[in-house]
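Every protein chain except one is present and positioned as in the full complex.
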Amino acid sequence: MNIHEYQAKDILRRAGVPVQPGEVAETAAAAEAIAARYGTAVVIKAQVHAGGRGKAGGVKLAKTPAEARAHAERILGMSIKGLVVQRVLVAQAAEIASESYVGIIVDRVSKRPVVMVSPAGGIDIEEVAATTPERIKRVAVDPRYGLQPFEAMQCGFFLYRDLHRARAAARILRQLYEAFMESGASLAEINPLVSTPANELVAVDAKISIDDNELDRHPDLAALRDETAEAPSETDARKANLTFIKLEGNVGCVVNGAGLAMATMDLVKYYGGEPANFLDIGGSSNPEKVINALRIITSDPQVRVILFNIFGGITRTDDVANGIVTAIRQHPLRVPLVIRLTGTNEHEAVRILASAGLSAMTDMDEAVRAAVAQVGAETAA
Amino acid sequence: MNIHEYQAKDILRRAGVPVQPGEVAETAAAAEAIAARYGTAVVIKAQVHAGGRGKAGGVKLAKTPAEARAHAERILGMSIKGLVVQRVLVAQAAEIASESYVGIIVDRVSKRPVVMVSPAGGIDIEEVAATTPERIKRVAVDPRYGLQPFEAMQCGFFLYRDLHRARAAARILRQLYEAFMESGASLAEINPLVSTPANELVAVDAKISIDDNELDRHPDLAALRDETAEAPSETDARKANLTFIKLEGNVGCVVNGAGLAMATMDLVKYYGGEPANFLDIGGSSNPEKVINALRIITSDPQVRVILFNIFGGITRTDDVANGIVTAIRQHPLRVPLVIRLTGTNEHEAVRILASAGLSAMTDMDEAVRAAVAQVGAETAA
Amino acid sequence: MSIFIDANTRLMVQGITGRDGSFHTRQMLVYGTAVVAGVTPGKGGQTFGDAAAGAPPVPIFNTVADAAEATGANVTVIYVPPLFAADAIMEAAAAGIPLIVCITEGVPVLDMTRVYPFVQDHGARLIGPNCPGLISPGVCKVGIIPGRICIPGPVGLVSRSGTLTYELVDQLTRAGFGQTTCVGIGGDPINGTNFIDCLSAFEADPATTAVVMIGEIGGTDEQDAARYVSMHMSKPVVGFIAGRTAPPGRRMGHAGAIISGATGTAAEKVHALVESGIPVGDRPVDVVSLLRDRMPAAQRSAG
Partner (left out) sequence: MSIFIDANTRLMVQGITGRDGSFHTRQMLVYGTAVVAGVTPGKGGQTFGDAAAGAPPVPIFNTVADAAEATGANVTVIYVPPLFAADAIMEAAAAGIPLIVCITEGVPVLDMTRVYPFVQDHGARLIGPNCPGLISPGVCKVGIIPGRICIPGPVGLVSRSGTLTYELVDQLTRAGFGQTTCVGIGGDPINGTNFIDCLSAFEADPATTAVVMIGEIGGTDEQDAARYVSMHMSKPVVGFIAGRTAPPGRRMGHAGAIISGATGTAAEKVHALVESGIPVGDRPVDVVSLLRDRMPAAQRSAG
């Protein structure tokens, strides 16, 4: 789960990190009031879960409160990568002597949290990694011990040659590490970490992503979720305990299991079709999940055919069949349906489907070909 | 550093442990007021750093506020093992169904914190260890991971057969472990941990000792030190950065280094004398330390001779000599002085001593014999 | 023969009285697996019985240590809620259980950063989490892979997926290719056992004559495995990679199935496998024909 910059900064502030002062505003008037209170130049920053907001015009410097109001007016309501800006952060503009990057991710190769620092801050770290990898220092932290002071100091000296700033950076890294661990984060970064002309360090932009699996442990963080910043169909799917990702094609897919779902999409593509989505109804599916899955998929106007691919193991195929029949009775489909079912209770499933006038295949390859053919047929028609 | 029961309970309460409600009182009137406010039977408990306070009459049950006042009156000012009771804890009397022991120490063999639990609570754990060792369960906690929930549950089930109390005990153990680690403790124990007739657990007595080496890291804990609960000479020595332990003999010893100090005491005893103290002036001694050492030793009226045994390594023997001369000039000694000096700058030291009319030996054995002979001579005189 | 589990497996089930644990314990008992102990705190002393399974009642214990001591269990399978899985794995490792299979999905990845070294410190092997477990057809089943889709034979199978594994096992079985062991290693970013661990075990297993590996997008485990195969394996390996159509930066269900920047794409993985001499099927069904090309007919179902 991504959280907004201002939320990430709140977490860092509580962890002790020196953060550029700022407050969030939902109206231009509020933005003006904050700027007036600060009495300094401010930066108005769109709060959206999308990269490249600067290029999109979502970050503006304002020298006066009036200017702050004008910028906020323009940014609020702006659409960045399909997401509408609902809030801006009004932050005191920092004096910048130099910019660094400090971040932590979970690294699957070392199986550890990895601290990354670079004196090339203010730009995307992946770009630095691609162009000047020697300007990044990585420390794989042994989670049995945590980030040690000496490790943080090594990073501090990689960023700054003087003891004062090296120490300050080391302190910030340890605070960032604490915040990372305590939030159950999968990513926490400060970019840029600014060094001011007075040699003080301050976090000017920050990003934290929380591992979804941690949210039950952190209700306070779960409450930070901003549903206006997500595609509505994905919010809907999440609430129904489905894993759903919207794509650009027209073959709607309902599959049990993530690997099988990807393989199904791949096969749709192999036969010349385009998948409309990734949708995993999970292992222990019940009819309700199937009903929700159908509702979400059919709300996509691009979908021209719906393909079920169910391999019953834990999943009982009769549950799936019941879900399909119930859903169709409630809301008759306006697109054709191709069903592949095999495994646990498949005879019962076939009987249930037949009673509603539906038929099912047992072979995956055959079913995918049939679904793609439907689209082709319709497109041709 | 030992802290009082009421201080230990405050720490445990903050860590979330269910602790028997209680407040501390310095007067009998305050004790009565607390009892009146509780409206229950209370226990009046002397707060001293000494075991066996129950046997000494320092713990009394009071059914009424008046009774509480009467007991407090008797206990306040009472002397237990040489320590005068300055405060009492007035605690609500707990209903006791059973008593357990839970504690944590640092174990030098496993080099780990070791959790110990026993269903035989309310008595000294060393007695349980000696008589029924099978009634103690020990878990050496890997400090890289901390006390794991499953380890705490194993202890919980060792104490109680039902899930409710096993879980409650496990929770308390994890809280105790946190308190132990965060306080820099060398010992933390709850004895007894009481199970009430309603199957709830509550800490009825608690003890925490803090590692002296941690105190600079924990000024809040250092502030808990109760100097009225220590021998004044030891408080005095601590403030002068000397390690001093008062003993019962009459040969005062001033030595540099703990091992050499013990060996010196042993040698005094070997030659028929009795050491009056252990005193280590440490490695990098300066004249001030020597002056303080002499002041502390001479304040003991039992001391009949003072023996210096200095092996100069880091310690400069001329510093020691200067300290001796300065101290004697300020406060002429009323007992004989035997000095053994060898090592760094010993010629200069001998010169300094000679200028004040003092002589020094170089051999430890000889010096100790001379000191013991002085006492023998004086006793004979 | 088989890898990791066999006729000597004495299985413990952690979370035996839970919804998933009890359901799958019955399935494992029916399959003939020796389930010797269950663990549910607070239910120590009770038993888990199912007359239909025709097996004696399984004693339940409060702790893994108690269960291990009383029954000599040498494998454990874990069905506990995600936030308790790390503790369950560590409890099993601390009790000296050498093989720990964690079915639970949704274990926080930071929990796994501590679990992984703990399991190593205790010399145990962890399979999973978020995996379907493993099965040595006709001999022993640990986890949730449906027994009826498997038959004994000479093919080893290792996969990061669940139902996609079933799909491919089913196709192998229908084509007459029996299996020594099918292992699901799970789709999380940090798991206990990787492709190489399984491939080297299959290489060492005399009964296995060919291996199918099923990968998916995310990470570099398949690429590392490909290098390993080209350097250390004598037996034929064929592959399948799911996620050719997955968009970058989106987690495809499995926590580990995510393309980060240019790393972890299906194209990159397919390329690495093919370069290392591992043919990769474009469709699941292709795996069967690729395998047939590399195995003499006589070996296809010899267990």
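Side notes on the structure shown:
Each chain gets a letter, A, B and C, in the order it is written, and its residues are counted from 1.
Following the convention adopted for this analysis, contacts are C-beta pairs under 8 Å (C-beta built on N, C-alpha and C of every residue); 3 or more make two chains touch, one makes a residue touch a chain.
Source: prediction; values computed, not measured.
Under the touch definition stated at the start, the shown chains contacted by the missing one in the entire complex are A, B. In the complete complex, the residue from B:Gly184, B:Pro336 or B:Gly376 that touches the missing chain is B:Gly184. Across B:Val106, B:Ile123 or B:Val335, the single residue that touches the chain missing here is B:Val106. Of the candidate positions B:Gly257, B:Pro287 or B:Gly323, contact with the unshown chain belongs to B:Gly257. When the full complex is taken into account, the listed residue touching the unshown chain is B:Ile245, out of B:Ile245, B:Leu333, B:Leu358 or B:Ala373. Across B:Arg74, B:Arg144 or B:Arg295, the residue that sits in touch with the chain not pictured is B:Arg144. For chain A, the residues in touch with the chain missing from this view are 142, 145, 148-151, 153-154, 157, 162-163, 166-167.
Listed by residue number, the positions of chain B touching the unshown chain are 106, 108-109, 111-113, 126, 142-144, 181, 184-186, 211, 213-214, 216-217, 243, 245, 247, 255-263, 265-270, 275, 278, 280, 283-284, 311-315, 342-344, 364-365.
Keep in mind that, in the parts below, only the chains that are shown with their structure count from here on.
Using mean Cα coordinates as chain centres, the one most removed from chain A is B. Work out the mean CA point of chain A and of chain C, and you get 29 Å between them. A separation of 56 Å divides the Cα centre of chain A from that of chain B.
Contact with two or more other chains is made by residues 145 of chain B. Shared contact sites, meaning residues of chain C that touch two or more other chains, fall at 114.
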